[in-house]
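Each remark here refers to the structure printed beneath this line.
Note that this complex is displayed minus one protein chain, with the remaining chains in position.
Then we have chain A:
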Amino acid sequence: MLGVSGFLHQRRFLSCAAGRDLPSGTLFPGRGTGLASLWRYVLAGVGLAALLAGILAAVYLTAPQAPRLAGSEMAGSEIARSKKTANGLFVASFEPERGVVRQGELQSWLLTLRTKAGTPVEGAAITISGGMPQHRHGLPTSPQATDYLGDGRYRIGGVKFTMSGLWQLHFAISAAAGSDTVVFNVLL
């Protein structure tokens, strides 16, 4: 219904534009009626675009709540794969060892630790916890730092995400430079 009345309104607007053919022609001296009708098409095009935008806006605004909720929940939790630790002691990055995150599979991830100056952090003791804050449950597995691969890179084994949504992994890091923590968000 709304669409139809919108269309009727649009058509009236177009009739008006047609009625003002002459003044619009004076705006383009030396151009014939052919071009004036082209101008009408341009105007009509603009009108059509406006209507489309209106419909899209209506669809967007009346869309189910879920996507917008997810967006607002995400507001305070960025998805960066590399960040400074809480007290700025280290720069940590966290990524899947094979590049892709697969739901429901045990995977190894790599935690890379560097000092602010960019020196790789060696011999760090790392403990991992986490879960899904929106579902009040922890991780389905107990990931552990299983290997040191050199150059500040630690293999984190046993990472598994069993469902889609926002996951958080908390790392407590203890090294010669001191102890610090970092939280990584993973959105599936």
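Everything that follows uses one rule, which is that a residue touches a chain if its C-beta (ideal position, glycine included) is under 8 Å from a C-beta of that chain, and two chains touch if they have at least 3 such contacts; residues count from 1.
As a working rule, contacts and distances are computed from a predicted model.
The unshown chain of the complex is recorded in UniProt as "Cytochrome c peroxidase", chosen from "Monovalent cation/H+ antiporter subunit D family protein", "Cytochrome c peroxidase", "Branched-chain amino acid ABC transporter permease" or "Sulfate transport system ATP-binding protein".
Looking at A:T115, A:T141 or A:Q168, the residue that reaches the missing chain in the full complex is A:T141.
Within the entire complex, the positions of chain A that touch the omitted partner chain are 3, 6-7, 10-11, 14-15, 18, 21, 33, 37, 40-41, 44, 48, 51-52, 55-56, 59, 63-64, 66-67, 103-104, 106, 131, 135-144, 157-158, 160, 162-165.
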